[in-house]
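Here the complex is missing one protein chain, while the rest keep their positions.
Chains: A and B, in written order; residue numbering restarts at 1 for each.
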Amino acid sequence: MSQVPLLKVDNLSKVFVTHSGLFRKITKTAFHPLSFTLERGQTLAVMGDSGSGKSSLARVLAGVMPPSQGSIYIDGDKIEPGDDKKRCQLLRMIFQDPSTSLNPRNRIGQILETPLILNTNLDAEQRETLVLDTLRMVGLLPDHYHFYPQMISTGQKQRVALARALILSPKIIVADEAISNLDISVRSQIINLLLSLQSRLGLSYVLVANDLGVVRHISDQVILMHEGHVVEAGPTHKVLTNPQSEQGLRLLQNYHNEYRWHHSDSKR
Amino acid sequence: MPLLDIRNLTIEIETPQGLVKAVDKFSLTLADGEIRGLVGESGSGKSLVAETIVGIAKDTWRVTADRMYLDNIDLLSLSHKERRRIMGRDIAMVFQEPSSCLDPSERIGAQLEEAIPERSFQGKWWQRWRWHWRRKQATALLHRVGIREPKAVMNAYPYQLSEGVCQKVMIAMAVANQPKLLVADEPTNAMEASNQAQILRLLERVNKLSGTTILLISNDLTTFARLTDNITVMYCGQAVESGTREQILTRPRHPYTAALLQMMPDLDGSLPHKSRLNILPGVIPPLQSLPIGCRLGPRCPKAQKQCVITPPLAKIKGQTYYCHFPLNMPEGKSK
Partner (left out) sequence: MSGRANIYPELHVRSPREQAWELFRKNTLGMIGLWGLGLLSLLTLLAPWLAPYAPYEQFSQALLMPPSWADEGNIDFFLGTDDLGRDMLSRLVFGARLTFGNAVLVVLVALLAGGCIGIVGGMSKGFKASILNHFLDTLLSIPSLLLAIIFVAILGPGLFNTLIAITLALTPQFTRAIYNAVSDEMQKEYITALRLDGGTRWRILRFGVLPNLSDTIVSQTTRGLSAAILDITAVGFLGLGAQPPRPEWGAMLSDAMDLVYLAPWTVTLPGLAILLSVLVVNMVGEGLRQAINEVMD
């Protein structure tokens, strides 16, 4: 393996500037400068309360908005903000709500084909084969090619969103709470899909997630954020068994509240 | 005498494709003072049941039931007006997204005071016209639901408060009437983990202190299981299994209940890291095209030929379920 980490984030921060009135500026820091690295085939989970800046971090990583400061390197290559062509070959994003992230006027085939038209030189036939292969890979049928997004269930939509992310065979996928809003049975299906894709394609994930159980199960590294600061970072099992920060402790306590039922209870 | 007794509730919805049975022969009996969990995924019809109980069914629904009694009032035979009176007096509901249920242009205090009924006034008759008895009671209510600075919250607008506090205010409004039944439809859905536990604790306190019966609706069984006394599990408009908490959690008979309990990974690491989770294959069927026989049939890992016939209601020690091949059966009893 090369020495360069797959994803290296250096001193990245985001400050929102809003103009109020003519001259006054109001600045609001989404997250303060932070750095981390992510290796191939690994999963990084970003956790935190609402307003902790975790969503902003995911969006800056994916290029939805430019960072205020700092830089992102993928495979040692610096990714300039605004260079979407280069970024989307390497890093792709899945949005929180699949019902708003798929254009209701386009067939699923068209939705998946668009990135190929924009970023590859494949002809129409090759594109169709690739789209069908990708559909199969995420557990959908070739018949879904002609469907419109509003005809399928939320879980299936999220699979389409995943297919759109996968179709350019990126190395990293950023998911902004992409699994927390799904039904349980669908959620576990998507988790399995993510895990099997990771082992098959060697993908790395940056997941913004909330459910501790899920985080423990699928992630290798955790970043815990609070009000724009990273309060804790490290290997998942360490952070979740022995948190050092106040926020980490509170997270664990709240998870282990008296009303939760644990699997181990049934074996007692 | 049960507080709420529903037998064979069926809700049909008019859609462009014709009538669709969204809830099919749903029965529920709530004893006075219990906390009942109603669990199901989207499309299971759990919210429809809740809305029917509180009487906010839409015009496009066709609601039929063999029996629907609150105490000894037949809810189905009431006129719209009487129904609303019962609703205001005996039943209260807490919704999913509290911040969208509060009026954004009015202060919390004013909204809360409006929810306090005239008859909850206690004091001398000449004090009644003084306006501030409501204010006092509102403050007391907020205090009761665990808000530390009731004064500040009373003067705040909903957008200034977090989801958790908004939900507490909603609960305060709901219990202002001292209702007999509180229906909570996924009260912790939009919340951070830290607030979830607080809301659940609050609901427990409401139940223990005022003896309010609570119907708690959620899609994730594991997060609140220990709060409940009894649990009913719904799938595709049917109550597939119903029983006491212990029965459902430790000896689920229906494969769907078992799957719900096992599907999500737990923090205690009982599953190897990054291993495959237990899943139910397939998707939740849309209401227009439900499978015949057992509705879980096509997704069930234990399905057999017999499952194309609708399973009859079976009952063991008060635990009811619809399944031909139940799990966790005592020796010698299984077919």
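By definition in this document, a residue touches a chain if its C-beta (ideal position, glycine included) is under 8 Å from a C-beta of that chain, and two chains touch if they have at least 3 such contacts.
Treat the numbers as computed from the prediction; the structure is a model and nothing was measured.
Between the chain not shown and the residues A:30, A:44, A:102 or A:172, the one that touches is A:102.
When the omitted chain is restored, the residue from A:4, A:124 or A:141 that touches it is A:141. Touching residues on subunit A toward the chain that is not drawn are 62-64, 84-85, 87-88, 92-93, 95, 97, 100-107, 110, 114-115, 118-119, 141, 143, 146-148, 150-153, 164.
Keep in mind that, in the parts below, only the chains that are shown with their structure count from here on.
Look at where the CA atoms of subunit A average out and do the same for subunit B: the two points lie 32 Å apart.
Here subunit A touches subunit B in the complex through residues 49-50, 153-156, 183-189, 191-192, 195-196, 198-199, 210-214, 216-218, 237, 240, 250-251, 254-266, going by the rule given at the top. Residue ranges on subunit B touching subunit A, taken from their complex, read 41-42, 163, 192-194, 196-197, 200-201, 204, 219-227, 249-250, 259-271, 273-281, 283-284, 286.
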